[in-house]
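Only one protein chain is missing from this complex, and each of the others stays in its spot.
By written order: A and B. Residues from 1 in each chain.
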Amino acid sequence: MPDTETALQITDDMRAQIGVESEPWTYEVTTTSVRMYARGIGSEDPIHYDVDFAKQQGFRSIVAPLGYIGTPVYLPGSNDPTFGFPRRAGGPRLDIPFKGLLDGGTETEYFDVICAGDVLEETSHLADLKLREGARPMLFITNESVYKDKATGKVVVKQRLTSIHM
Amino acid sequence: MTHQVFFEDVHAGDEIPQLRKNCSTQQLVQWAAASGDFYQIHYDRDFAQATGLKGLIVHGALKNAFLGQLLHDWIGEGGQIRRFGCSYRGMDEPGQDILCRGVVTKTYTLDGRHYVDLDIWTEKPDGKRTSPGTATVTLPGRA
Partner (left out) sequence: MAQQTYFEDVAVGQQLPTIKITPDKQQLVKFAAGSGDFNPLHFDEKFPMLKAMGLTENIVHGRFKYAQVGRAVFALAGYKGRVKRFGVSYRGMDLLNKEITVAGVVTAKREEDGEHLVDLDVWTEDAEGKKTTPGTAVVALPSRG
């Protein structure tokens, strides 16, 4: 049985963090980064590599493979050195007692096609907190990120990321 | 970078401030990402050993880049690197100190520019020089 002193609970404080919006961060989609991502997933579709071909198919430039939403601008001290994500002021503050971290799930909703040359501005907020009790308690945290095209202000992509803390 | 080194303060025989590196396996993979060199001897131990190596080795080009950083840190905002290069003579491994060093060999003025030639190299903890090379930089004058 979990020790009650270290047992995880979702506190009102934690729940109050839901919806708190982070500061924005810039994500860049470049020809080089689109090609590297495509190579990284083993895709050889020319739509991800050949700019002329992509334009002939009616796109602005080469198309980002699904799952790639640009690379966050990296500033030493501001981004996590292993994962690259921005650690920023504003946004939810959660004190999670567990060290174990697993990726729970990823969901992406597209409102437009992402192409090389796009510069996106992303904000995120805590969307959900769920506690699964049991011999090994697990805390499911879902963050939602909204990406807008910096030039037009239009929402391009929304992504929900779930992490499991145990 | 607040302190600027000036041409008048530099003499043949001077050693420039050392740069100590120690590559994690993560750094070698990040270098592969940055350089586009995905050769497996730098992150796949089985592959490295199958080619006759004892284990993973650091990319030569990464050591070259470290030497570039050594020079960049020394010359300050007012200096310029004109050329630098090295030979990859010995192998370095991840998890081990790589000491980047440089010694001034010559200072001279040409067409109004102040040049400094250096011997540069990377060194293992036992003192063995693994990537010997040379560099030429320009520095601002006090006048």
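The rule is short, and it goes like this: contacts are C-beta pairs under 8 Å (C-beta built on N, C-alpha and C of every residue); 3 or more make two chains touch, one makes a residue touch a chain.
Since the model is a prediction, treat every value here as computed from it, not as a measurement.
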> Can you list the shown chains that the hidden chain touches?
Replying inline: A, B
> For chain B, which residues lie in contact with the unshown chain of the complex?
Replying inline: 24-26, 29-30, 32-33, 38, 40, 43-45, 47
>> Suppose we count only contacts with the excluded chain; which residues of chain A make the list?
In response: 33, 36-43, 45-47, 57-59, 65-68, 71-72, 81-84, 102-110, 113, 160, 162
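We take it that only the chains that are shown with their structure count from here on.
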> Cα centroid separation between chain A and chain B, in whole Å?
Replying inline: 36
